[in-house]
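Every protein chain but one is kept in place in this view of the complex.
Right, chain A next:
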């Protein structure tokens, strides 16, 4: 099977940027002619400058401003031990291998790996357990190139035009449409921010995944404070559950799941009571990805090994999907939670699993078998995205496709955006957009590409959940610019209601005309 991308329209030329989708086509404009930074009604203009996103060095805090920095590695290790216990101590030694004798570094690496293994209670040694916290976050964070990206995490509010982004200095900025006030959230435990998530059915609650904990901020929309006080923050912490790299809220806003690549348990938090229930299944070595289906009946959790699980959310049983070609790198659910789309490491192909309706799920859940969540035993390959060289509109060859780094599906499941990673680990400079249908069968057709300014590489993509004129894709570029690409179309679920209104209007009008004539 040849790559699906062969069929797509030619990528925009290098001196153009993509601005929107209209009439079913992606539209690009030459640089210089593009509309002002924010083409959508007063959406916040965000461009994180490099000096704002100062690279925070290892484990620095306020104290380091006063203590001379020529501390020996052992002093720093002592400090790390005081801060984070034994694993912090060994991690500090592993991080500064060059400054300690080789044997000591080896011992520390070994001990760190053993500590982590014991922590995750895993039976076999997983290679990722020997990585340091930072390496773990770089590998499993949602943002591509987490270490160098000016924006380290990004999240849209589920109901309003508002988003939060985390910068390299570990601060979180909250941008709201029509408001110039940008609250900046800072907390001393807010380090290595890997993921952000807004609580559904709430205006103010934001969960931040940090190195050692999950922080719950209450960003009051009516408050005029530019720096909300850190005293109202809830700290959700569990021993052995670090670094936290993924979060997922229950669509009803009741539960928050958090996951760490070193912990085999998903923590299910009841945020107001700050109590957590570990959902532990052995095997896999940790959790690298979480995705809650939009209607709330299922949760997908991937592991750093070629295994992932799908949980049903009534009794919290799970089924295991194994024999993958690599670990699952990206996954997303259709709007009705009936189709799971996923990609694997080392395989440029999208697979889909079709799940039964919720009714079938309920009748099945009483018999305790864990394998009847989906009712199917194999995933279907739905698209081949292997890399191809396309000729752009100005006749230049552009290489697109490859392994999937990130993949997002719009709210109505009619547009799919994919961020690629080439075989050499380089992120592709084009974001591919696909048109999709879910029923009766999953269909994926190429629609076009999104290109930024020359030299810009996309680091994070997301659809705004509350956009109602089609779909709106936000792209965080490597320059720190947040671009909005609106895609105007009439969603399929709206077509039914439009037709109904249209025909009734016609009937009404006709009658009036008739009475007028008589």
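The rule is simple: contacts are C-beta pairs under 8 Å (C-beta built on N, C-alpha and C of every residue); 3 or more make two chains touch, one makes a residue touch a chain; residues count from 1.
Everything that follows uses one rule, which is that contacts and distances are computed from a predicted model.
Novice: Given the choices "Proteasome subunit beta", "Hermansky-Pudlak syndrome 1 protein isoform X1", "Nucleoporin NDC1" or "Sorting and assembly machinery component like", state the protein name listed in UniProt for the chain not shown.
Specialist: "Nucleoporin NDC1"
Novice: Taking the entire complex into account, which one of A:280, A:439 or A:469 touches the absent chain?
Specialist: A:280
Novice: Considering the complete complex, identify which of A:9, A:42, A:75 or A:270 is in touch with the unshown chain.
Specialist: A:270
Novice: In the complete assembly, which of A:297, A:392 or A:412 touches the absent chain?
Specialist: If we include the chain that is not displayed, A:297 is the one touching it.
Novice: Out of A:22, A:106, A:159 or A:186, which touches the unshown chain?
Specialist: Among A:22, A:106, A:159 or A:186, only A:159 touches the chain that is not shown.
Novice: For chain A, which residues reach the chain that was dropped from this view?
Specialist: 157, 159-160, 201-204, 221-222, 231, 252-255, 268, 270-275, 277-280, 296-297, 313-317, 358-359, 362, 368
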